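Shown below is the structure under consideration.
One protein chain is absent from this view; the other protein chains keep their places.
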Amino acid sequence: MPSIPFLKPANGAKFADRGIKKTGELLTPWDGTAVSGIGVLGIPLSKTSISHSGAHLAPETIRFMMHSLTTYHIGSGQDLWDERIIDFGDINMHVTDLFESQMRIHDTVTHVLHKCPDLVPVFLGGDHSISAGAISAFSQAKGRVGIIQFDAHHDLRNLEDGGPSNGTPFRQLIEKGSIEGNQLVQIGIRDFANGKMYHDYAVEHGVTVYTMDDVRKTGLIAILEESVEKLKMSCVTLYVSLDMDVLDQAYAPGCPAIGPGGMDSGVLIEGMVWLAKNGSVKGMDIVEIDPTLDFRHMTSRLAAYILMQFYTHYNNESFPI
Amino acid sequence: MPSIPFLKPANGAKFADRGIKKTGELLTPWDGTAVSGIGVLGIPLSKTSISHSGAHLAPETIRFMMHSLTTYHIGSGQDLWDERIIDFGDINMHVTDLFESQMRIHDTVTHVLHKCPDLVPVFLGGDHSISAGAISAFSQAKGRVGIIQFDAHHDLRNLEDGGPSNGTPFRQLIEKGSIEGNQLVQIGIRDFANGKMYHDYAVEHGVTVYTMDDVRKTGLIAILEESVEKLKMSCVTLYVSLDMDVLDQAYAPGCPAIGPGGMDSGVLIEGMVWLAKNGSVKGMDIVEIDPTLDFRHMTSRLAAYILMQFYTHYNNESFPI
Amino acid sequence: MPSIPFLKPANGAKFADRGIKKTGELLTPWDGTAVSGIGVLGIPLSKTSISHSGAHLAPETIRFMMHSLTTYHIGSGQDLWDERIIDFGDINMHVTDLFESQMRIHDTVTHVLHKCPDLVPVFLGGDHSISAGAISAFSQAKGRVGIIQFDAHHDLRNLEDGGPSNGTPFRQLIEKGSIEGNQLVQIGIRDFANGKMYHDYAVEHGVTVYTMDDVRKTGLIAILEESVEKLKMSCVTLYVSLDMDVLDQAYAPGCPAIGPGGMDSGVLIEGMVWLAKNGSVKGMDIVEIDPTLDFRHMTSRLAAYILMQFYTHYNNESFPI
Amino acid sequence: MPSIPFLKPANGAKFADRGIKKTGELLTPWDGTAVSGIGVLGIPLSKTSISHSGAHLAPETIRFMMHSLTTYHIGSGQDLWDERIIDFGDINMHVTDLFESQMRIHDTVTHVLHKCPDLVPVFLGGDHSISAGAISAFSQAKGRVGIIQFDAHHDLRNLEDGGPSNGTPFRQLIEKGSIEGNQLVQIGIRDFANGKMYHDYAVEHGVTVYTMDDVRKTGLIAILEESVEKLKMSCVTLYVSLDMDVLDQAYAPGCPAIGPGGMDSGVLIEGMVWLAKNGSVKGMDIVEIDPTLDFRHMTSRLAAYILMQFYTHYNNESFPI
Amino acid sequence: MPSIPFLKPANGAKFADRGIKKTGELLTPWDGTAVSGIGVLGIPLSKTSISHSGAHLAPETIRFMMHSLTTYHIGSGQDLWDERIIDFGDINMHVTDLFESQMRIHDTVTHVLHKCPDLVPVFLGGDHSISAGAISAFSQAKGRVGIIQFDAHHDLRNLEDGGPSNGTPFRQLIEKGSIEGNQLVQIGIRDFANGKMYHDYAVEHGVTVYTMDDVRKTGLIAILEESVEKLKMSCVTLYVSLDMDVLDQAYAPGCPAIGPGGMDSGVLIEGMVWLAKNGSVKGMDIVEIDPTLDFRHMTSRLAAYILMQFYTHYNNESFPI
Partner (left out) sequence: MPSIPFLKPANGAKFADRGIKKTGELLTPWDGTAVSGIGVLGIPLSKTSISHSGAHLAPETIRFMMHSLTTYHIGSGQDLWDERIIDFGDINMHVTDLFESQMRIHDTVTHVLHKCPDLVPVFLGGDHSISAGAISAFSQAKGRVGIIQFDAHHDLRNLEDGGPSNGTPFRQLIEKGSIEGNQLVQIGIRDFANGKMYHDYAVEHGVTVYTMDDVRKTGLIAILEESVEKLKMSCVTLYVSLDMDVLDQAYAPGCPAIGPGGMDSGVLIEGMVWLAKNGSVKGMDIVEIDPTLDFRHMTSRLAAYILMQFYTHYNNESFPI
């Protein structure tokens, strides 16, 4: 830029304060080298959704909302000012061939994990269909994976009625043999949000299910302790799949499948902080935010906040598995 | 429909999953026989509201939101798949003669209860004015009724200033001698939401009043235990009148009279489940949702969810009165 | 329904006036027999859109807006009260396999035209991708077809970059040999809305192109006269493909690709009336309305109005080809 | 107000410019004396509407939008700075007794015209139902009245199906003998917006009907010349009833019954200016604006603008009847 | 107003109930005398905000929402019917000279407190920038002031990067020597909402900081007890600066800087009631509500409710300092 005073690049920040840096500024495009630690990768696919969904826009809005958060975590006293969060960009989706899109997810995640064996990827969906390809590739790269799925729904629907959609990712993983049912823990499953046939499927395949009633009675932290302990007995790594609709509609108004009877955001944040401190989680996705339905990007804001809390409390060294 | 593959009726469901049935599909038009158990009846009247209200649209949206809930109640393991919920349709309201409309409510409820003595009707308002006619007819059919009213407001306004409106239903019932004050328990009455004159009226007539402060200090379940016990001493049946504005504005953004300082949705759901399990309640209304003001039909969603939780936990045999 | 006074079916009309019937009520589900004249068929596909589109919801909203129009056409004195408009319902789209969905369009239209040789189908999109299958099937059934496309865009994009989408239907038809370029007249093509490469393609393939400048200078009726005369020299039937974004954004605020510099709704209505009176058109589609973006369903209202004007002025006997 | 600098009354104008006065400031509460010329009177009734309507809020928004217009009419060079427009306030509507409300309209207009024989009242609705009482009282006070109704609809529905509503005002006037059909000219009647039964009623009763087709072909000014000349042959005064839905939906997005195929705002403004200059009109109403449906109060803005254009061009002296 | 029945002034209340009075009606324009107790003063300035803000509209909406609250406080049995709350109106802001606007705040508050030494002013912002002038004037009039700031943010940004803005009020007060750091207690400071540089500044200057983590762990009442006790050791009066964004986004959706991880409204209300009962607070501001971003004025409703709870529980006699 030329040296004319007061001229700044188009669309740049409107105001700069020397004492403030936004977490969005920590995002650094990947240079192709073998980076480690937490990095983000957008998977903007939502044509796979059963209902009309704009969730493919969420990688953009979550990054945008990272620009509303500063780098300073007052709770722990950490300033992330000098950190960088590697941003792998987005996977390019095909306009009309959704199977091609699914394949691109699997292939791209495989490539990335191959180049970056110590990466802790956070996949920004997209709808929940993206977890099938992402977890399948993650599992091939990392070994037997224990999955903690926060969700109001089982996502174990049959594959005949609509093909691989946002209602089927964990069914796909089980059917293809990518995981066994006992590698999966589902937390926050809600009344009137699932078919009995799919709960039966979960039970038959050894999936562990905690309903919202369980969360209210037992407490999320106790459930997580139990779950991590159990999963670590048979798995070499953990993965969190966070469907934002596990939250009550008052806290996540921008999910396609909002509803009452869900989790408070405070409880979820506390749980994610616990998981981060535990250190066993080596991959994550955040899915099912439709920015076209949200109010003031509240749900994307919350996703960015959860991502940054997780990042801040995450401690590679403590990895206990 | 002819046998051309892929053709389906206009406006039909966009996607069918063999393992999923929606509670909206349980709704079955009444065939005129003497049905029993829980059935719904829409009362689309809101021109009686003091402030501008689209609450007459709520029967439609609550039914529509029942199509967003599946039949499977994971908490209890019950699947309602094979149940049917009788839908009596809506009472036809007069365009301009609101007194005629009120009379139609009374007459229709009377007719229905006469034909179906074992029906447990759930009236979908409409504004709160509909409770006057509904309870009056209910009481004539069923005997002395104890009423549990969830509401931020007394609804005991004088009848001179605006006629029988959504601010007066319980005053009307008392003035006409349909009920005595001690048959009424009001729960969730809020600061700055009522006139002292009407609280005085409540006290003078022996109405039991629990404020939101009481709910926060004593707990809703304890209040309900106390209330049911007391009402059952003098009444032969119970009726719940659920004004959704008893909830805090964060949980019920679509009520005409939203405000802060109200109940959490989790507390209300727990209370309604307790009432269902108790089994004494033999009639109910859900009122004061204006779908034109709501955000993503959140308040209608919540109403549908509460209705289904009540339905699922309701146990006719246990009726103890 | 039982004979209780004032009870009406759930979700029924709120008010009935003996002198008013809505055009929506004329819609009559197809009974599988060989009906003739104008009939509607919904094609709710929009996952094929390049940009995020809810156009698959338009068949539902156009039908709904037909319920805001009465049967009486005061201009001609005709009352359609006793008419019926056959509604073939919607083609069931696959959740994830968009090629399957495209195939279903072609097959279903073929079936329908086979059963009803004298049908004048009006296809309610959906995005513009649906025209490829619809016209291909129409052409196979009816013979060489002349197409009048109202559109801001050529829709002649290459098929490599995104597959068969809402930017490619007429390219597909030409590439597959379903039509030759000289069977196609495009009206309303706009500045800054197309690539030169695709205009060149149009010119090379003998497509006739009238820009918005042409419409403003020459007048739409003159252009239509010229076009129909020309097409009838080589074709045995005509088809209108109406992309609502041919209209200026002030008149069609609910199209995905809104913009300034477009046609006034009055001009388009007049043109469609002229086409109806001419009687040569034997098939039509109305596409590219996204009800989630619209203001008060204005664009669907307009589509329903155009459909009914076309219907009213349409005169089978006068068919001159 | 005390003399502390910079303190101004709560809710006052945010900024004052010495060269600008708003037409809203011309509104002067009536002092009970016999004022003459144009004055406004709000009639906030819309519970009489067949469909859900917030038109009772329009008197407030039209006045509010008068605060967005300055007093200076550059076209004629007139500055209204020193004028005052008498504001009679609003008629108090009953909450539940709509017949009482209708009676209050008739009585209040009668009282006002009795006290102010030279008043040219402009009634701000409200829905169109208010015209029945207003015109009936106007006619009794002023003598045989010729009515020019701008409307997409006849408003001649039968009175049995819903009572006196916004679909019936002119039917009521004719049935009660307040007017004969030949005193009524309807301009802008639209296709698919009326029942044939009611057009037949118009024809049978000698009502003059100009459709939107007539307006487009003949021009509004020519129609008005014809109409005023004809009405003045049998009537001693004229009244304009302006239903804003005579306009196309692009220009009046806030009417309950919006639709395409209507009048441009420029044409209507020109017509109203012509009527004002003519000077024969001695009363008017502006109805059917629902501010809860509008975009940025566009329709109320337009109503305020039309009112002020009428006011500015109105010339008492030229009254020719 | 003349004695015509049913005529009421324009824009007046739509419905009057003899038993209901709204707290908005308690607002009484200041007559210039030395009033005491709680009074409100609007400071409609938000051009000083770093991000685009309509917070200058909040004095109007908070007063408007006071018209949605009745005078009866059922919790304490008090009816405020006969009270009056002095309304000093709004400070007139300059259109373009924001430094002039800031000076007007300081001067006007000084004037008002000089005329009314026993006033307990509640300043209705505006953005948080208004607290600098208000507290500076308050402190000069009342003596050394202890400040309890509810806020997600420190508001201690440097003054070089953007001048005195809504990010700097407490920095300004410290830099100008109006207060020392130990006079300030900040409650509710949030992760990712501040720069470390500004937390360091707080620590260096002896500001007491309670984060949201502290609030969740220790409880707000305990923090307030500790804070008031500490501040009273060195200060002669207390002032509350309530930035509504201390609340979680689910409860205060209308703040410019919404976010997750904040306070529940129930906790804040309880804290404000405690402060009112304590009686030490002698001044207050409520800031950072942007009505153009809110949903159904929820945040202004909550502000009005908090104001009235504070007013009701406030007990001058108990003032212990």
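Letters A, B, C, D and E mark the chains as written, and numbering starts fresh at 1 in each.
Assume a contact is a pair of C-beta atoms (placed from the backbone, for glycine too) under 8 Å apart; a residue touches a chain by one contact, two chains touch by 3 or more.
What you see is a predicted model; the values in this text were computed from it and never measured.
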Displayed chains in contact with the omitted chain are A, C, D, E
Among listed residues C:G195, C:G219 or C:G266, the absent chain is touched only by C:G195
One chain is left out of this view; which of E:A34, E:V95 or E:A222 touches it in the full complex?
E:V95
Contact residue for the chain not shown (choose from A:D90, A:D191, A:D248 or A:D264):
A:D90
Across the whole complex, the chain not displayed is touched by subunit D residues 14-21, 23, 68-75, 79, 81, 250-251, 265-266, 269, 295-296, 298, 301-302, 305, 308-309, 312
For subunit E, which residues lie in contact with the unshown chain of the complex?
47-48, 50, 52, 54, 56-57, 94-99, 161-165, 292
On subunit C, what residues meet the omitted chain?
50-51, 157-158, 160-162, 167, 189-199, 209, 211-213, 216, 248-250, 253, 257-261, 293, 295
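We adopt the following convention: only the chains that are shown with their structure count from here on.
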What's the rotation, in steps of 5°, that superposes subunit A's Cα atoms on subunit D?
180
Going by residue numbers, if over half of the contact pairs line up, that's a repeat, so tell me which of A-E, B-D or D-E repeats A-C.
B-D
Count the C-beta pairs in contact for B-E and for B-D, then report the pair with the higher count.
B-E
Approximate Å spacing (C-alpha centroids) for the pair subunit C, subunit E:
57
Give, as an integer number of Å, the spacing between the C-alpha centres of subunit C and subunit B.
44
Hunt down the residues of subunit E that sit against at least two other chains at once, touch-wise.
14-15, 250, 295
